[in-house]
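Of the protein chains in this complex, all but one are displayed in their positions.
Our next item is subunit A:
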């Protein structure tokens, strides 16, 4: 019987559009209409449940299989393809060019084979790297391809296990609970009687809440039993595309019927099936054509800013090379012209023909390119890659960036932009999950005007936080439990007494860490955060109330005590939370109980009129509820009283054990797999978790509220579409009949649940929502004055508490209720159903009807939920700010929440003037921009990130932007003005922005302001923004992988950004900048030796240094020290960098590597090469020295000069530096000596035999080397000394700080910071009060400039400042 009703209602419900159940903007569906024509190009899927006809087969064969291949090469194609790709690189083309011209004998400088050496080395090295990477991808692909999926095989007439790769389009696939969906599947059947299933899209968008999917409605309605073998339809849908939010198509059934379906029936590959035993469907897209894979493009190749600059400088080098070669060519030409006839030392070419001077000059040009090839620092590219590998090694090994909880280090996914971390000017951050933990915690509540601050809860959370950070020893997890308890004991004995549940939690948590399994059954499985330690005052009251409950009916009706029960019942009932046990995942149904029959517009309009009159009826009915409530036997005497808590007298006798027993039986009827009813009554509220209930909520707030109610004994036990079961503190069960649910809606900002009280039979509406949405809907009129006054007092008190909560950065919700008669409800329901069935203006109509119901509410109380900020977020943001980084928050959240969080994480400050732009009209936008720009300019403030003169700061501005306004601005081309405004603002907050808008904002700032941007986020909605920014950071750990996959760096907490940027970014930048400059210098300095020699060898291209030594010089003798420098050099210690974020500005201003730096380095290189050449030249002038002996002291002196030059630049000498430096010199001598001792006849024409030995036996050699080195380094050394003495840049000052003892350093740092902060803070205080148009006591918003689409949003409280964590920022 019940079953058949269920079936009916399920069929009934299938017609419902459930698109509203998702909160992710990315996956939010526009209202679906299956009748909208499909795109011309269609995707036909024929079911694979029998032999396909040839024409069908032809169509189906075109579709991709489910096998994925993300590798670039195959085994065979690797070599040709890889070589080809390498040749695309400019550096390799250069090498090939050199090899080619060296092949001509006229230009040959070195042996042909030797010129090929660098090419071969570079090519082989990068081939190996590519091969390894590709192999890794191959292995991953393999794992994925060989996962098992249950696929229908028409030969065996059953589902069989197949590998993922063998799944084809058209296959029927069955997915069971907790399985990953192998392909994009059109849902045709689920085990759920309502035809829904749930999937977790964490892999796609990082959201762990569940998305509901629905069996193709028409299909299920027409054919309730699903058998693959009898499926005769054809699926027609869109061609594969990467739009996750859009999917449309129809089922062409054999009986020429078309059944439309939309996105709500599509299961996406990569998502995980949850809470549904099994679901089956037909594969529509497979493999690379799935939406997930189409969205899963590899990260774009990024080039760091420094590298871009470097490349332009490489072009300068090319220019220099060109000039030098030209000089060589002309020199050769003119030199040959100076001789009256052919001299004996200019041999003819091999065919005994003398080359004419012009041709000889032409050849010489290319010869010089070969000779001076090192000028183009190809070795730099290789070295940079090595350096970055080293830098990444150190970043990933930073123990400070390690997250114990998830056992994850920071991941560097982009290997070539580490130094960009040191140059960030703008940070764009997501809010939820990035700044906050996305874990809602019930913190405080206010009931009937009394505030319960839940001190114990706060204490517990604090204690847990500390205990968490205390855990150092993951090897002995069991030991942690007692130690933590001891810790708690020490913390507060009172807290412990009240913390029974908390203790249980801790124990569970300790084990949970050990037994984390990859396949946990529940989405919301973090008991720690959701658990609440009850406020003891409140608990006593509720306990009293529960005692009164036992004597049900004898309680005085007027007493306010029962409000508490109502309050908690509201918390437990008014939600869409799905209950499941750890063992048995359970289905959940949301959505109102209505059918959707389509009605004409005219009909609706008449209905609307009726509705208008009805509202009056409802209002009047409510004022005299006694008369109009025929089905409620005992209505409350006054609306202000607690109606639901007053049961009829005869029901009292049936209460207690017998009552709950009967309730349980009825419960079992409707729900087959509820936790066994036997143990339900025996449980006590002290141990609420042993029943293993898990709450899965669409929004974490709801879960938090339900958990809070449970802490006070009001345990939500089960929820079906029709019933909600709540266990009361005494253990009895109450099952409410759910009459309707008005789902949450961002415009209404509230949700309501209409239930029928099981005992009083009253229809009760529980509403919860934003204070702005509830407060004005409270019942206005009351019969007697005292009641009225009392209510006003309560409302005022609650409002005050709400302000308090908001100030604390808590998310506030008001809880209200309303009792109405069944008749009134039925009347309303009729109207509602009309609205439901409307086609046009359906949304508005639904809203209208909803607000009709949600009037005349009785305020029960308010809750404060903390969307807990992640650890150290305010401190991190403050540090980033100090470092000159602009922080923007882009969030999909609603404005109030966003602003709230912005205050609590100190993005917005109390003293900030906040402009809010939220309007739908372009004119308003325009005038707003005009006004604010004028306003801002009146203060004449410079953009805050520019260093303004000390002590002359006006007020700081904040800008809050609404998403659709942003879209409007972009459409109207007002971006630049917006940008101009934003540059004057200290912080910008964009709320309700779509992923696309996020990336548009990032691109706008990046391209128009020409700044370095960083995006940080954790969900799929941040992916586009992460990819748009110069540096994308994904938050890993808690959420899905999508953001991480798109990111360049993945960290586990927002706070890690601080060290990542301020320390590692700074280091990487300063290291790499130093290294790049050094490489340019080194190459020029060395190669110029050869160039100067051309003036003395008739521009003939002779190298006076043996070319093996030439090659080794770059390859061995001087390569390792700069690489070590690039990896290990540390200009300032991490501690100093963290405590003085201002030092980061040097990287932002690119102080380490500018064009001037480059040219100075080049000038220095020219000078040094001149010294290195001409000192030996003058010393050996006119002597009998031979070519290669002449080159030896030059080479040696150059080596010393170049290495000691680096030594001047090195700021930290560790053992490694010493070893490498000394090793390089030793290596040079060892190789040079052994080479010239062994190479008697080799290496034509230099014949180095015994040259080195001879030179080293000559004292002049040493004298020349010493003199050369000293003279060459003298200018730079002196310059650095003067820099360190006279021009004390912040970096030098910080370095000097580093030298001091820790104590002195700390005090000096404090002093330094105080100076800066006073120079900033004092004028702030002076200026803030007179410039404020509002009252000085409320330093909030310039309201004249706050624009809203609808006026009622201006609640004020979100703009109140939050100073909760102010202490932590100052003392580091």
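Assume a residue touches a chain if its C-beta (ideal position, glycine included) is under 8 Å from a C-beta of that chain, and two chains touch if they have at least 3 such contacts; residues count from 1.
The definition used in the following text is that contacts and distances are computed from a predicted model.
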What is the protein name, per UniProt, of the chain that does not appear here: "alpha-glucosidase", "Myotubularin-related protein 9", "DNA polymerase delta subunit 2" or "Cell cycle control protein"?
"Cell cycle control protein"
Across A:80, A:343 or A:786, the one contacting the chain not displayed is A:343
Residue touching the undisplayed chain, where the options are A:83, A:100, A:143 or A:1163:
A:143
Answer key for A:47, A:228, A:270 or A:963 versus the chain not shown reads A:270
Would you indicate which residue among A:1044, A:1072, A:1161 or A:1220 is in contact with the undisplayed chain?
A:1044
Full-complex contact with the absent chain, from A:404, A:776, A:843 or A:930:
A:404
Omitted-chain contact residue, chosen from A:376, A:1185 or A:1220
A:1185
